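The other protein chains are all here in position, but one chain of the complex has been omitted.
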Amino acid sequence: MSEAPILEVERVTKTFGGLVAVNDVSVSIPRGMIFAVIGPNGAGKTTFFNLLTGIYKPDQGRILFDGEEITGKDPAWIAARGMARTFQNIRLFGSMTAVENVMVARHVHTKTSYADALLHTPRYHREEKKALERSMELLEYMQLGHRAHELAKNLPYGEQRRLEIARALALEPKLLLLDEPAAGMNPQETEDLQRRIVGIRDDLGVTILLIEHDMQLVMSISERIAVLDYGSKILEGTPEEVQNDPRVIEAYLGRGAAEGAS
Amino acid sequence: MRKLRENPLLLSAVIAIVALVASFWLLNNPRSTLPFLLTLGALLAALLQPIPRWLKVLIGGAILFLVIPAAGFKNSFLFELGIQTGIYAAMALGLNVVVGLAGLLDLGYAAFFAVGAYTWAIFGSPQANEFMPWKIFPLPGEYFYLFMLVAVVVAAITGVVIGSPALRLKGDYLAIVTLGLGEVVRVLANNLDQPINFTNGPQGITPIQRPPIDWFIALLDRFGLHLSRAEAYPLFFYLLVLVIIGIVTLVNVRLDRSRFGRAWIAIREDETAARAMGIPLFPTKLIAFATGASFSGAMGALFAAKQLYVSPESFTLIQSIMILVMVILGGMGSIPGAILGAATVTILNVDLLKSASDYLNDLRNAGFVLDLGFFKYNFANLPNQLEPAKYERMVFGLIMILMMIYRPEGIIPERRHVLEMKKEEA
Partner (left out) sequence: MLEILIQLLPSVLLEGLILGFVYAMIALGYTMVYGVLELINFAHSEIFMAGAVAGAETFILLKGAIANPFLLLALAILIGGAVAAIVAILVERLAYRPLRKRGTTNRLVPLITAIGVSFFLQDLVRLIEGLWHNAFYRRYPSFAVFEATYNLPNWIGVLTIALTVWLGFWVLAYFGDWLIRLFAKKPRATGRTLSLVAAGLTLVFLFLYRHVVFADLGMTIQMKSILVIVVSLAMLYGLNWLVHKTKLGIAIRAVAQDAQTASLMGIDPDVIVSRTFLIGGFLGGVAGVLFGLLYTLVHPYVGFIPGIKAFTAAVLGGIGNITGAAVGGLVLGMLEMLGGTYLTFLTNGAMGTEYKDILAFMILIFILLFRPQGIIGQQLGEKV
């Protein structure tokens, strides 16, 4: 695939009061890659995601999504253009059922107008059916079909995480941002998740951008990794390169550890 | 109780019997509060409990269209009560879209009611002659129906105008800004008699035309019911209100089950997540706001035609809060809840509190002495400031506090219909 990169981040900076949360970060992600962003807590990874999805506006720099400038645009607009995400602290719509959660994300792709909804026109019925079918498909894909009519807040933790991903996929995204998808999972669940993420990339052609602390997961499936520390990108490379770089070890464990390792 | 629920046959029988008993009691004592409440209770039980649909329609229809009108002929206050309840129910359903579904706290809802009322009041009375060039006003009563639609549009536009600044703000600020803008509308109604007399200021506008009902009286004649105009109007408005509630409920249900309803609930649950899923926040909120406003506007026009008189007094903060209390009490986001809340609060306000006032007055006039041994009180000394009817704020406030602490989801919590819908399909 020799097309333009799906995401180009050029020298993006974000400051809150006196604190520089993201400092002059640039990244270029080709289509179809599984790309990970790692770094110690507070390194600015989630802030980085929030900049990409439009929740924050960068103080400096540009972001191009699929060749289009999206810097500082409204999150809903960006989502409609094909960038979906999950959240570090699960943000499902608790009092709606699983299938409804997914159907919410079909909003952009459901062409019912206000009049259609009021008058129950054939278009309304058609679009509702389509939305429901597609949502059920996605639930099945994430092995949640049997939970379709459960309230989201009643689902166990692991299923909630899967639901969030199913919901994000309902946007038909070109790029999927996963914020610590493996948090709180046991090794078995993590392995399932691993396969799923790769599956999403392979089956659906979605580029994956991943924040994760679970190194085993990151090293297994990522093709390229960027390391953030105190808001700056200190390294970008293949898993092998990142794993052995003393700067990365230092960032996570402190200077002494790095010297001990090399 | 649970035993009853699990046995639909028994439940149906119980409800049917209660409905019959209550109806007969009411028809024989049309002025009594207790049989009326029991009849209403039977109606609600019939509509909300899991009994066969044909029975719901039968009992509901009978009570709404036969029993209450029949009792109403003997006690026209019942029609009044029914109409008031209906108007508030439709408004509660409107506010339910804004507060219950989309989670936007609107404290100035009475403003849209005012806008709708004044829309018909101005053109359906000589008022419009004050500023319009041709002296053709008041418009004849038939125009009322058209103006209900006009009121819907005008109220929706007002909703967009008020919503455009207000909806960009966070929850707390939205509440206070809508409160402020509601007050602005009231002040405008009170003061727009200068320099051009639009609203006739604090004096209000009267007389207002109402739709002619000769056709209705003729229709009733055919069925053997001979009523004078004065007797027929309450019945007419009562039935009209029922029809409108039906329409409003239908609109509500349809929107709820569409992508709009889902988007609104998503916004209510978690704005950030909703945006991340592609829902454009501001336009979606604005649609909810304008929808709610339009219901209120329609009922405003009806109110004007029924009352024949409007003044800024009818559109104060208390009205807005009252409707909010209805939605909270009934259940935020729940359609039957909104109707239940409206019925409860209206009856509380119009009937119960007033009855309590009358009761206390009787005690005072009779010089009744309460002697509990350790505590003695002569009701003749009861200060006449103490009239329960005037303490609606306390009642509303208490309801709000208690509901929020003990049952924030309301009496009839919102249930996700898709659940039922899909279970039927499965």
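For clarity, chains are labelled A and B in written order, and residue numbers in each chain start from 1.
Operating definition for what follows: a residue touches a chain if its C-beta (ideal position, glycine included) is under 8 Å from a C-beta of that chain, and two chains touch if they have at least 3 such contacts.
What you see is a predicted model, and the numbers here were worked out from it, not measured in a lab.
Checked against the hidden chain, the listed residues B:Q49, B:T249 or B:T272 yield one contact partner: B:T272. Only one residue from B:T39, B:T119, B:T158 or B:N190 touches the chain missing from this view: B:N190.
Residues of chain B that touch the chain left out of view are 99, 103, 105, 107, 165-166, 168-169, 171-173, 175-177, 179-181, 183-184, 187, 190-191, 194-195, 272, 317, 321, 324, 328, 332, 383-386, 390-394, 396-401, 404-405, 408.
In this section, only the chains that are shown with their structure count from here on.
The geometric centre of chain A is 45 Å away from that of chain B, both derived from CA atoms. Those residues of chain A that touch chain B in the shared complex are 53, 55, 74-77, 79-80, 84-85, 87, 91-97, 99-100, 103-108, 110, 112, 114, 116-118, 120, 124, 127-128, 131, 148-149, 151, 167-168, 170-171. Per the touch definition, chain B reaches chain A in the complex via residues 251, 254-255, 257-260, 262-263, 265-266, 269-270, 272-281, 287, 414, 416, 418-419, 422-423.
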